[in-house]
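Yeah, one chain of the complex is gone here, protein chain that is, but the others are all in their spots.
When the chains are written out, they are named A and B in that same order, and each has its own residue count from 1.
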Amino acid sequence: MTSGTRRTGLEKTMKTILLVSALASLLIVLLIFIFTMKEAMPAFRELGVWKMLSGTTWRPGNGEFGILAMIAGSGLVTLGAVLIGVPLALGTAIFLSEIAPGWIVKIVRPSIELLAGIPSVVYGLFGMVVLVPLVREIPAPGNAGFGLLAASIVLAVMVLPTIANISEFAIRSVPRGYREGSLALGATKWETISRVLIPAARPGIISAVVLGLGRALGETIAMIMVIGNSVVLPAALTGNPLSIFLSRARTLTGNIAVEISYATGVHESALFATGVVLFILIMLVNSSAGFLLRRGARR
Amino acid sequence: MENETTRMSTEGYSLFYGRFKALNSIDIKIPSNRITAFIGPSGCGKSTFLRSFNRMNDLIPGVTTTGTVRLDGRDVAKEDVVKLRKKVGMVFQRPNPFPKSIFDNVAYGPRLHGLRNRSDLAVLVEKSLRQAAIWEEVKDDLQKSGMSLSGGQQQRLCIARAIAVEPEVILMDEPASALDPVATLKIEELMNELKMNYTIAIVTHNMQQAGRVSDYTAFMLTDQNRAGNLIEFGATKQIFTTPVDSRTEDYISGRFG
Partner (left out) sequence: MNKRNFSQNIAFGMFWLAGIVSVLIMAFVVGYIMVKGLPGISLDFFTTSPRGGLSGDGGIYSTIVTTFYMIVVTLVFATPLGVGTAIYLTEYSSNTDSRAMGRLVSIARFGVETLAGVPSIIFGLFGYALFVTVMNLGFSILSASLAGACLIIPVIIRTTEEALKAVPAGYREGSLALGANRWETTWKVVLPAALRGISTGILLSAGRIVSETAIFFVTLGGSYRVPRSLMSGGRTMALHVYYLAMETRAFDKAMSTAAVLVALIIIMNLAINMVTNKIAAK
């Protein structure tokens, strides 16, 4: 009987331990949020939330801590990555799920897996050595190669696996009946894909793109390496508005990484404030992905 | 059966999944404007056989066939598969309306085949829904999602969708097996009306259903190699009362299967 009590005791102890570890993730998230918030408070209080968000100059020496330029930098580089990466990722996803013969899938899928595994610092290095000199060839005054375009291309490749994998899964999960129903009505494969499969997989595809957005906003090292890191509000270099992508920029993530190790006082607090803005931005983006997925599942 | 016109037929038709033979040399003539039922124990290949008529088996990797399947005397393998499937419609075991409105579900096929004019489409959609005996139930809200209908309504919507492309043949793969008895009865009544205009081939595991609705019945069974064979084919009344083959008699009287 003693062994029986010991067994029940162990069961109860383990259950408690496991519950505690299950709550650890939540605890970490809360800890991160509270801690970052607390460290950011002095900056928010001293400088004002709105003034920080709308300020275009970041000069720690002068006590100026506007992060609008970084918000614009993160936003634009993410937009660029989406414009380049999403068509490629969705094309690849449709190719893998509906078109490619089995042996080609066996080549393409591991390639994408490998793209996902390549460290961001390697992408950054590749960007510096290969892409930046190429971009520098574009004639425009003040084009240094380092800037939004090179960063967008690097980022597009980095989010490609995320978007391609989740979209492929979404398209594959469309019930077989839809596919058969459409083909049996005399639709071609492409008509079936464009009129039935993609609309049916739309919530999953949208959330794939949104998750890719979250990844893009959070990328740090590769961005520092190719985007130029100047705190300027990006602007077109020539009459062509697209030349805004030749502008140097700095991302929210880069702002933190580049300056945190030597910052003190309000400067340090302003970097935590940058972190809070980034954190909230990404949480909004990610939770909208979750929302879209759930809405899709309910239908 | 001598005085029937043949709509579809097969000659020495065999089907293989890789090396495994699933259908063994089947010869059959499916008469025009009649309902032909395929019965047999599960796994006898009746669904696979049905899907040979509109080449749905093309979708399965590794499937090869020998022999011929004909529609109006022409080899379906040589026909453009898109044209073939326009002429040979199909209704599936599980109702599979698209996640679109009722209207768009029915208009899907005609739009593919080039009908763009809104009023023509509206006329065709109404006609198809009427023929499928579901018009009265849905006419007030054609913009409602097809998925929001009950299972039986969904299946009739799928029948309307198949009719809308004006096929010659409608294949039905256990169309009522996922439905309740009332909905099943509706589908059966509907089939009786549809045979005026269409040739219908139906797979069913429900012998009573085959007896109630079909004019002709084909009985299939696997042989010792697990390949599906056509054992007996004839007028439904004859198959159910005086089957020639003892295996048919065993199955009909419920001795196995």
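Here is the rule we use: a contact is a pair of C-beta atoms (placed from the backbone, for glycine too) under 8 Å apart; a residue touches a chain by one contact, two chains touch by 3 or more.
Computed from a predicted structure; not experimentally measured.
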Absent-chain contact - pick from A:63, A:87 or A:142: A:87
Omitted-chain contact residue, chosen from A:48, A:63 or A:110: A:110
In subunit A, positions touching the absent partner: 7-8, 10-11, 14-15, 17-19, 21-29, 31-32, 35-36, 39, 87-88, 90-92, 94-96, 98-100, 104, 107-108, 110-115, 117-126, 128-130, 157, 160, 164, 188-191, 193-194, 214, 217-221, 224-225, 253, 256-257, 260-261, 271-272, 275, 278-279, 282-283, 286, 290
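FYI, only the chains that are shown with their structure count from here on.
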Approximate Å spacing (C-alpha centroids) for the pair subunit A, subunit B: 49
Parts of subunit B lying in touch with subunit A, wherever the complex brings them together: 54, 56, 59, 61, 82-86, 89-90, 92, 94, 96-100, 108-109, 112-113, 147, 158, 161-162, 165
Complex interface listing, subunit A residues touching subunit B: 102, 175, 177-188, 191, 195-196, 199-200, 299
